[in-house]
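What follows is a short report on a single structure.
One chain of protein is taken out of this complex; the other chains stay put.
Entry: chain A
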Amino acid sequence: MANSEDQDSEQVWHTAVEWVIREHESLSPVEREELIGWLNTNPAHRKAYDDASRLWLITGLVPPSEPADD
């Protein structure tokens, strides 16, 4: 049963990443409300979302890889 907490935190992480991905494409006002609601449900949501946002920022600083035919 020790795994059930891990599974929960993986699920929270997955949801946080999904929000960051959706934000990157743009959120409607309704979706934004939904995100804010999700963040306010649980501090763990906020933490996962902050971690995912930070990781997202780092990935944006990596230059694009070389073309395959280089």
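We adopt the following convention: a contact is a pair of C-beta atoms (placed from the backbone, for glycine too) under 8 Å apart; a residue touches a chain by one contact, two chains touch by 3 or more; residues count from 1.
We take it that contacts and distances are computed from a predicted model.
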*One chain of this complex is not shown here; going by its UniProt record, which of these names is it: "RNA polymerase sigma-70 factor, ECF subfamily", "Sulfate/thiosulfate import ATP-binding protein CysA", "Phosphoenolpyruvate-protein phosphotransferase" or "Tripartite-type tricarboxylate transporter, receptor component TctC"?*
"RNA polymerase sigma-70 factor, ECF subfamily"
_For chain A, residues in touch with the removed chain_ = 13-14, 17-18, 21, 23-25, 32-33, 35-36, 39, 50-66, 68
